[in-house]
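With one protein chain held back, the other chains of the complex are shown just where they sit.
Labels A, B and C are assigned to the chains in the order they are written; within every chain, residues are numbered from 1.
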Amino acid sequence: MADLTTNIGKLVMKNPVMTASGTFGYGEEFADFIDLSRLGGIIVKGTTLKRREGNPYPRMAETPSGMINAVGLQNKGVDYFVEHIYPRIKDTDTNILVNVSGSTIDDYVATAERINALDKIPAIELNISCPNVKEGGMAFGTSCTSAAGVVAAVRKAYDKTLIVKLSPNVTNIAEIAKAVEDAGADSVSLINTLMGMAIDAEKRKPLISTITGGLSGACVKPIALRMVWQVAKAVKIPVVGLGGIMNATDAIEFFLAGASAIEIGTANFIDPTVTIKVIDGINDYLDRHGFKSIRDIVGALETA
Amino acid sequence: MADLTTNIGKLVMKNPVMTASGTFGYGEEFADFIDLSRLGGIIVKGTTLKRREGNPYPRMAETPSGMINAVGLQNKGVDYFVEHIYPRIKDTDTNILVNVSGSTIDDYVATAERINALDKIPAIELNISCPNVKEGGMAFGTSCTSAAGVVAAVRKAYDKTLIVKLSPNVTNIAEIAKAVEDAGADSVSLINTLMGMAIDAEKRKPLISTITGGLSGACVKPIALRMVWQVAKAVKIPVVGLGGIMNATDAIEFFLAGASAIEIGTANFIDPTVTIKVIDGINDYLDRHGFKSIRDIVGALETA
Amino acid sequence: MVASPWTHIHSATLQKDMRKYLLDLTVNSNERLSGNYILMKLSSEERLPDMLPGQFAEIRVDGSPTTFLRRPISIHFVDRATNELWFLIQLVGDGTRKLAELKKGDTLNVMLPLGNSFSMPALAQEELLLVGGGVGIAPLLMLGAVLRNLGYQPTFLLGARSKKDLLQLDAFETYGQTFVTTEDASFGEKGFVTNHSILQQKKFDKIYTCGPTPMMKAVAAYAAKNGIDCEVSLENKMACGLGACLCCVTETQEGHKCVCSDGPVFNIKDLKWQI
Partner (left out) sequence: MVASPWTHIHSATLQKDMRKYLLDLTVNSNERLSGNYILMKLSSEERLPDMLPGQFAEIRVDGSPTTFLRRPISIHFVDRATNELWFLIQLVGDGTRKLAELKKGDTLNVMLPLGNSFSMPALAQEELLLVGGGVGIAPLLMLGAVLRNLGYQPTFLLGARSKKDLLQLDAFETYGQTFVTTEDASFGEKGFVTNHSILQQKKFDKIYTCGPTPMMKAVAAYAAKNGIDCEVSLENKMACGLGACLCCVTETQEGHKCVCSDGPVFNIKDLKWQI
């Protein structure tokens, strides 16, 4: 039995396996299938300052080895989360993280402040792939300055572990990661979804209401792996890897590329017990290869 | 029988289906399987000024619904092409295009000049995803200025149809397309491969010698489709779409997104006759939906 | 005859507390029906979990490169005597074709029971109409069996394009009077279900319907016009089936709701249909 404990900033996890925001609800939805207390952490739905209805249906399209979604951050707002959802889930015996989203820096800050007050939420994941309404809808995460801007502002308002989730829809993700590190992030997680599109050729219409949406699933793993590798070489803070992890072998690849922890997203839709299989599979791998700790394989890719 | 004829700049094609550079050799390799004269065009291997040995083996890894390759532009150089290959293939009854690659603007220009002298080569596809050795190896195609720079220089030296192949590894591909249009391109083709990575978890080594390589195949189609749609809205010149086209339905999706022609790449490895099936399938679709010409469905996606 | 899980149920919200399972079921039979449909019967070593009429399963289709996600399939019937779960499936794409290839003894991985369920009538004596179209008739067989078991005399009204698309008629008739319409008049009355004479002849207190959206909207319009309580079972594109991904939402009076977890059954009062 290898040592799977992992630290991300001040966040201490029993193992490096978390669930990705928007793919695992608030954990409750999966409680019939797995023991939630076995998880390293649960990152709950993207939460915004005000309630959001999200995008019209249809919001999802299947693609080769993946899917596109355009949920549009549907959530009941941070106040509802604090008053109704938090009390329900706060005593789950794992780390509950909140994914914080917004359209303006003020929104991000106000939401982070509300979450900061919650004892049982040790960390947030800041989703900077949202459009910045004050800058023509360009996503915060697509330029170093706007990414650093929102992170610096949230850093002032939030004193627990701050993980910043990076957008892969950029020319140089390592640059953005460094900007975010300099702005005070304790960690970066990547990749968020890639911007994709699906069309119904017979009807000559887009398959999702917003025309484009976020691509995830096994198909994006090669891109996610490459970006994790680039970012891990560029920053000193720990990297959380995600993007198409379907099994333990995929997870190992992310650790080797430099991730200190991982998130499982779309795979939860295909097998609601996949997280447990990945945790057990990581342990088997470490034992089989004679590693005492998960830390021994972080960035252990031999490129010489 | 609908009208499939398509024009890209001065290039006239009997149909809008071409083969992507590096996936169809010089056409000869597939002559046992299909009648090459049925193709709209064949874009032959990436050709550079001097002979290149390319990257060490291994150069390829399979990924979910796709593959990563790192051939590294192995080719015998433009002079060898002009003296030995061109005479062999010039009389193929289809358009033969040459994909022109380089490491410096001078290389690109010198290569384009040599090709410009060949009567039976009506167009080139300029591959600007190559690293610019004079700018720290950053790919020409990842900034507007360096992309426009190489295109403007080649435009001066080349007076036939100039198609510029865009890199998808950028934040805003529409901007690059516009810069390239302003620099004198007759058309843009997209997408080139996405930068990806594959790891052997058991050996803890990369699966290809160069660590990262170009991702292609069905898995990239949603991203390619999105980029074609963005670029087609941004430029006036015709767009050539490629990226994960496996069948006629995929091809139709690219036309609807705004492509005037398409290229088939990785799919040739799985079915050497796929190009013919796509051409026939496009014709069936047009007949079935009562369109007289392929031009009727270019950009016909109903997004209202 | 099914041992109804309903016998002691008076709250339609019970399913909220129903445990969900991930099971490898064994194919007992996989029969190709007329037209493009299969009837698959599966069982398990253990007693099959409790399931309610209107609930569904998310099934894993293996060996289909084009099927990345699970497929939601309505629970057609649960035969407690043989401990068999029935699926009635229309063959549409590569995924369902792979399902059609499953043979006796093969394994199918299913997540179930998912979603809410049709609600039971408020009163002991109600005239109940179950209206189905195409493969949408699937959940109505279990519903009819449960209602009959509770002492009701359900009436089935089933619509199809043509005779060959009419499925499981004998099974339906064991639980109630069954009327049929076909668009090509090859069987029963010609036209759509809403044209059937039974709607003039008999007064119903409640209508349950499942089928193509245009059909359900026509049925809903008829129910609304005649002040009849009406529940519809929706089928949206789903990913997780558990209310986690929020992909399969439909518009309701209270905003977007998940068809997979808040539904698939909705009372037309709660939807925003223009009827």
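Going forward, a contact is a pair of C-beta atoms (placed from the backbone, for glycine too) under 8 Å apart; a residue touches a chain by one contact, two chains touch by 3 or more.
Since the structure is predicted, the reported quantities are computational estimates derived from the model, not experimental observations.
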Note = Here the chain that is not shown touches B, C
Key: Touch criterion as defined above, residue of A:T23, A:T47, A:S65 or A:Q230 at the omitted chain   = A:S65
Touch with the omitted chain, as defined above, among B:G9, B:P58, B:G77 or B:G299 = B:P58
Remark   = Logged for chain B, residues touching the omitted partner chain are 22-25, 29-30, 32-33, 53-54, 56-67, 69, 71, 74, 217-218, 266, 268-273
Task = List the residues of chain C that touch the chain left out of this view.
result = 63-65, 98
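FYI, only the chains that are shown with their structure count from here on.
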Task = Please find which chain has its CA centre nearest to the centre of all protein CA atoms in view.
result = A
Inquiry  = I'd like the Å distance between the centres of chain A and chain C, where a centre is the mean of that chain's Cα atoms.
reply    = 36
Request  = Please compute the C-alpha centroid of chain B, do the same for chain C, then give the distance between them in whole Å.
outcome  = 48
Ask   = Which residues of chain B are in contact with two or more other chains?
value = 65
Query = Counting only residues that touch at least 2 other chains, which ones in chain C make the list?
reply = 65
